[in-house]
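The complex is shown incomplete by one protein chain, all other protein chains being positioned as in the whole.
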Amino acid sequence: MLAQQALFYHYGTLRMIEVGIVGGTGYTGVELLRLLARHPHVRVRAITSRKEAGMPVSEMFPSLRGQVGLAFTDPADAQLEQCQLVFFATPNGIAMEQARALVAAGVRVIDLAADFRIRDVAEWERWYKLQHACPELVAEAVYGLPEVYREQIRTARVLANPGCYPTAVQLGFLPLVEAGVVDVGQLIADAKSGVSGAGRKAEVASLFAETSDNFKAYGVPGHRHLPEISQGLTAAAGRPVGLTFVPHLTPMVRGIHATLYARLTDSTIDLQKLFESRYAGEPFVDVLPANSHPDTRSVRASNVCRIAVHRPQGGNMVVVLSVIDNLVRGAAGQAVHNMNLMFGLPETTGLEGLPVLP
Amino acid sequence: MLAQQALFYHYGTLRMIEVGIVGGTGYTGVELLRLLARHPHVRVRAITSRKEAGMPVSEMFPSLRGQVGLAFTDPADAQLEQCQLVFFATPNGIAMEQARALVAAGVRVIDLAADFRIRDVAEWERWYKLQHACPELVAEAVYGLPEVYREQIRTARVLANPGCYPTAVQLGFLPLVEAGVVDVGQLIADAKSGVSGAGRKAEVASLFAETSDNFKAYGVPGHRHLPEISQGLTAAAGRPVGLTFVPHLTPMVRGIHATLYARLTDSTIDLQKLFESRYAGEPFVDVLPANSHPDTRSVRASNVCRIAVHRPQGGNMVVVLSVIDNLVRGAAGQAVHNMNLMFGLPETTGLEGLPVLP
Amino acid sequence: MLAQQALFYHYGTLRMIEVGIVGGTGYTGVELLRLLARHPHVRVRAITSRKEAGMPVSEMFPSLRGQVGLAFTDPADAQLEQCQLVFFATPNGIAMEQARALVAAGVRVIDLAADFRIRDVAEWERWYKLQHACPELVAEAVYGLPEVYREQIRTARVLANPGCYPTAVQLGFLPLVEAGVVDVGQLIADAKSGVSGAGRKAEVASLFAETSDNFKAYGVPGHRHLPEISQGLTAAAGRPVGLTFVPHLTPMVRGIHATLYARLTDSTIDLQKLFESRYAGEPFVDVLPANSHPDTRSVRASNVCRIAVHRPQGGNMVVVLSVIDNLVRGAAGQAVHNMNLMFGLPETTGLEGLPVLP
Partner (left out) sequence: MLAQQALFYHYGTLRMIEVGIVGGTGYTGVELLRLLARHPHVRVRAITSRKEAGMPVSEMFPSLRGQVGLAFTDPADAQLEQCQLVFFATPNGIAMEQARALVAAGVRVIDLAADFRIRDVAEWERWYKLQHACPELVAEAVYGLPEVYREQIRTARVLANPGCYPTAVQLGFLPLVEAGVVDVGQLIADAKSGVSGAGRKAEVASLFAETSDNFKAYGVPGHRHLPEISQGLTAAAGRPVGLTFVPHLTPMVRGIHATLYARLTDSTIDLQKLFESRYAGEPFVDVLPANSHPDTRSVRASNVCRIAVHRPQGGNMVVVLSVIDNLVRGAAGQAVHNMNLMFGLPETTGLEGLPVLP
């Protein structure tokens, strides 16, 4: 990394990455802006929105008043090909339409949606009910989970930023699955998400009066993050895994709590040590001491994933608790981490803000 | 039941059950009062609180203004032995101190705490870290889950009202375990509770600023409801079960959502039919249509447990979703249901209020 | 009232009011159903929804499963003219289109929206930006605030059910304004509403992630409830009032808290006595003891309005605190109260449920 950094800070001047954002009117968009506005090596050139073209960003998001001077630009006028990097904070199916031209123009792409996450294009088309527009970029795209694909990320042209549930679930399962100490045929991920995970879309199901003082599971028959998680864990295990994934909606704005269950096949393993050594040196994974219970607010507004591992009553069931902020580690923060890797910056640049508790 | 009812409505007059409540300053206490104040066959003679003796109940709980004229009485003055029934809405360890004398005086007892729930007194003492004061009443106490022990409840002198988690979890697992169609050695109950479950106690951990916009697991190494659930499921299975139970705190006032996982051993079983027939005719269990996701608000303020059963992707994992209102079905409402059974009343008397949604 | 009741219970048989509901897919609709499903003298014949025709009501609102057997009917098929009473739980502008025909057919109408609330049709058209379809019914419509218009309500053919804010604000100001003890030229109503007041509409502004852990004023330049409140207080004062009305959105599902300020012009008045005597005998107004602070949950799910009156530091400013459940007293419950009056039933029939606290 040092060599790259040396290149980056050439002639003693601070070089800035020229960045574009497509689709900045959602929660991942405003979170990306919150982070990039304080990132010392980024200049956001354009942020697009067909519908809101002309509106100052800070009019839609007053939290950015005085900090982000941009207005939304019509995509046609954004000249994104002059950026070095374009983030897609769009619904699924948009990035795949524009990525080919950008890549051809030498622009690197980070897609915060799902277009490049699933390597099996047919599988992707089944779950997302769309025809894929550029399968060849799926083939070269790098899955942006730095704890697994750090080296590939550095040189990626197209980066698939992981989903929120997949981030929390994979980070929790990885040490067990990589070490081969659990029955990977019977993994269970019971995950709970704050409502911001549903996006900033006008839908009855996400209204305050529908979701507050309420708790429910959803998507039990099948959720789009299932194949993404399975793909990652299968790669880690070296063989197909069997996963039951049940997402739930919990009345909070931000945060994902994944409670993971796996049957231990090696009862001699020191689980605490396994997790600590797997994530030693990782800037954004924090393994808690034994017998801990991480709460989502301990990572609110930060890029950290906190994990605790338990073996209740000394039995053969491992229980892993993994928490992230779905908008940071589950979206915009991880995208910035990936950007830092892609452009040879120190990994934590722009991600130093401490969690906001309470 | 008809005979008992006939006795009850003797001489064309409505007989009233004379009831006492010990410890009415908590959430189960006020909920019991809310229900009993509208119960057509109950007269609450006394509600005790050492600390608040003399204070009108409606001063502490303004929701009861004009509806409950009682003041809290010092236990010494309450003359509970003149009641026909005494509810204990107290912390663990209180009911066992007073039950013997009441029973000797011919008073029936419903304990909403845990003193009589665990048949193995040594096990109880291990989990609750108290010495039991009347093991002989444990032996005769009836566990008040009407869907299992309806007949015994009718004649119970001491009734152990089930815990909130145990109610939601047992009702969800019972059809599977009774039918012998799942591997009872590897049951998993991932349960989420509203914060009222922690009671009306001055504790930092239950503050709004600690629990709002936050989600966490707790008690993973061991929670007191684990032996209670295991006991019930073991009885249903006819052999010891292996259960992993992980409770979570979710930022809502009322409600429990239990997500249950079990490995199917009989893949031919029609799960939907199994659940529907198990609970056919039950006034307080509602099996939802296939592919449903019950939300806790659909039972808010009511005594109903709603259940859905899933078999994701047709695999061998059964997922059961079970929701209750922890203060009603998980406490006061189930106690009233048990009272109705004990006194030969129609089961739904006083429990007709519809859920409050939104 | 006795004569009417005698007529009602003719021949010892319980007569049922045949009721129709137009537009039952919103929060006032489901709340109306919750109340009417337990009302002993009501039979809901039809509930209409163009969009959801054919869907069982309990599929949309699982809280009504097993209690409400109706499906939504297309308005064209509903035969509402065969009802005795039709509730409109619709957006503004619908009831005025259908009321004339219903009234002509002898059907009484309760409009939970605003079509008949403002007597000055031109004023109404200015605020609601619609042309009124039946001004002649505005002229005869009765404003359904029973504490003021009880006698007129009994015989009303068209009843304008008050808005939620107007109910809380008027009940709080009325004793002061009627008694002429405050400067009516400088009234201030600072009101806070739960988010269910925004309705069950797919709008970004009402999303959980927009409104939770957040607080804001809205409509300060002018809100539609301003002319409604002014009209009521002007009638009570006998001369035009000057009112500043600022509504706020607070992160809770149900409830309105109005904090009212008025300058005392008669410093000898016993405010506590004034309020208590004004509302003596009123079944749905509860004046709290001096120095009280009502909370919204003390009326949650009930039709009661609780009021406290203060005179801080003995100065000349009166502060009134008035709380209601916006969906019950502010909508469906008040409509049922009005129906009871219109059909000669005891006023509290079907409204006996106690507030749900916590």
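Just so it is clear, A, B and C label the chains in written order, and each chain counts residues from 1 on its own.
To be clear about the criterion, a residue touches a chain if its C-beta (ideal position, glycine included) is under 8 Å from a C-beta of that chain, and two chains touch if they have at least 3 such contacts.
Since we're looking at a predicted model, the values are computed, not measured.
Residue B:252 is the one among B:33, B:164 or B:252 that touches the chain missing from this view. Among the residues C:29, C:144, C:251 or C:333, only C:251 touches the chain that is left out of the figure.
Note that of A:211, A:298, A:322 or A:340, the residue touching the chain absent from this view is A:298.
The chain not displayed touches chain C at residues 186, 188, 190, 192, 194, 209-210, 212-218, 220-222, 242, 244-246, 248, 250-255, 257, 259, 261, 263, 291, 293-297, 300, 310, 312-313, 315, 317, 319, 321, 323, 358. Considering the complete assembly, chain A touches the hidden chain via residues 27, 30, 34, 37-38, 61-67, 196, 212-213, 253-254, 286, 288, 292, 294-295, 297-302, 306, 327, 352-358.
On the side of chain B, the interface with the absent chain consists of residues 27, 194-196, 198, 200-204, 206-213, 251-253, using the contact rule stated above.
Methods note: only the chains that are shown with their structure count from here on.
Note on connectivity: the fewest steps through touching chains from chain A to chain C is 1. Note: centroid distance chain A to chain C, computed from Cα atoms, is 46 Å.
Computed centre separation for the pair chain B/chain C is 36 angstrom, with centres defined by C-alpha atoms. One finds 41 Å separating the Cα centroids of chain A and chain B.
Multi-chain contact residues, meaning those touching two or more other chains, occur in chain C at positions 27, 196, 212-213, 253.
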